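What you see is the complex with one protein chain gone and the rest in place.
When the chains are written out, they are named A and B in that same order, and each has its own residue count from 1.
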Amino acid sequence: MKFNNINVRISPLATIGKNVKIGDNTVIYDHVVIKDNCIICNDCVIGEPLNDYYNNPEYTNPVTEIGENSIFRSHSIIYAGNIIGQNFSSGHRVTIRENNIIGKFCNIGTLSDIQGYVTMGNYCRLHSNVHVGQDSKIGNYVFLYPYVVLTNDPHPPSNILKGATIGDYSIIAVHSIILPMVKIGKCCLVAANTTVNKDFEDESLIVGSPGKKIGTVRDIKSRENPEKFHYPWMYNFERGMPWQDEGYDEWLKNNM
Amino acid sequence: MKFNNINVRISPLATIGKNVKIGDNTVIYDHVVIKDNCIICNDCVIGEPLNDYYNNPEYTNPVTEIGENSIFRSHSIIYAGNIIGQNFSSGHRVTIRENNIIGKFCNIGTLSDIQGYVTMGNYCRLHSNVHVGQDSKIGNYVFLYPYVVLTNDPHPPSNILKGATIGDYSIIAVHSIILPMVKIGKCCLVAANTTVNKDFEDESLIVGSPGKKIGTVRDIKSRENPEKFHYPWMYNFERGMPWQDEGYDEWLKNNM
Partner (left out) sequence: MKFNNINVRISPLATIGKNVKIGDNTVIYDHVVIKDNCIICNDCVIGEPLNDYYNNPEYTNPVTEIGENSIFRSHSIIYAGNIIGQNFSSGHRVTIRENNIIGKFCNIGTLSDIQGYVTMGNYCRLHSNVHVGQDSKIGNYVFLYPYVVLTNDPHPPSNILKGATIGDYSIIAVHSIILPMVKIGKCCLVAANTTVNKDFEDESLIVGSPGKKIGTVRDIKSRENPEKFHYPWMYNFERGMPWQDEGYDEWLKNNM
């Protein structure tokens, strides 16, 4: 049904790996490198030229790299200058501005908007409609839920651009806001609709506006089984994670 | 101006009713059934193949049904496996994932994202940019305003998937969040920016984070006429509702 090679445009300066499928109406611009076994669905734009393109007749598109086994769902716009690791997957209508460095096995959901100059580790999951401001630093195994916003301007509008930092294994629930320069430690849980305006240490459970630490994530009992505790979540969730099948402790031991 | 039959692709396995208009650049995939008098605007995708399509050479697209007199505005993506009732209307860039059952006379606004496996009654109005998580159950005559999120994972990330339930005639105002497993009764009003983390009975007026019942909807005086009360809203609003012209009481009597 898909991949009929209708209205596809691929720059002669792009490099397309083996067994790559490219959907109808998709455009691949100059200096895009797509590694093997990727799927670029319909109506995508990969390597969107930067703003300078419109004014500078000498403009050259920076290199864009898409790791192997990645899939971009339809209508995604990926600017030039991104380095995206292997086994990436996107939802529909994702917008990824220029010059992000995104690790492997990341997933960015429908309508999410990555503003550029962001670093993201491996195995991150951004659900639908997440907004990541420029200069954000996102660790590994981080989950950002719908309508989460990471900001970067402490005095809007100003010329200061200092993003937030999210530690490994941390979870930010729906509609929460991380204010500029904030550092969230490892394995924290930011509850729904929280506004985080200061730093928090590892394993903090953060609630409210402004967000306060009301305990540690280890205090949270499982709703399914009140005898059990859910966090650190790595012991209770492994779908798509590198410790899948093996278990977190065993994996950690083998990967130290 | 529209409907020039340019770059339209309709699967030979789709069934298109009488007097259906299909916009330029629109794709209709296998086993889509579009009933009479529908309008599918430009750049839409109806019957988007599920994820399995990319890996399974034996993949068959499930049936998608679009009821008569429906209109989908441009750039909407409707996955396969949806059953959508008559007189549906969508805004632009709506994303409807697979296997929802949506009643008749519903309206889903621009950028809204229905995650799949949702049931929705009749005459619901979802405004722009509403996010409905999997396994949500939405009654009849429900209004969800912009940036409302219905969630489904009580311990993110976990393998539990238990959506919220919204009763008939309930109204959720802008930017509110309904947490997993929550049941909101009939004819409730959830104020703007509320985080609802527990169940509420019929006609509750719910405010705050976490949401508290501060009275019933019958306490709210009309701003237009302080002698009058606005809720239950069915007595004061009938545009597009089945009791239009007839009045709510009369309609109820005739439809018991």
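Keep in mind that, in the parts below, a contact is a pair of C-beta atoms (placed from the backbone, for glycine too) under 8 Å apart; a residue touches a chain by one contact, two chains touch by 3 or more.
Predicted model only: the values in this text are computed from it and were never measured.
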Sole contact to the chain not displayed, among A:16, A:34, A:179 or A:241: A:179
Option from A:25, A:170, A:204 or A:236 whose C-beta touches the chain left out: A:25
Residues of chain A in contact with the chain not shown: 7, 9, 11, 25, 27, 29-30, 43, 45, 48-49, 53-54, 61, 75, 77, 93, 95, 111, 113, 115, 129, 131, 147, 149, 151, 154-160, 175, 177, 179, 181, 193, 195, 209
Residue ranges of chain B at the interface with the undisplayed chain: 1-2, 4, 6-7, 24-25, 39, 42-43, 71, 74-75, 91-93, 110-111, 125, 128-129, 143, 145-147, 171, 173-175, 192-193, 208-209, 220, 222-224, 230-231, 233, 236-237, 239
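Throughout what follows, only the chains that are shown with their structure count from here on.
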Geometric centre distance via CA averages, chain B-chain A, whole Å: 27
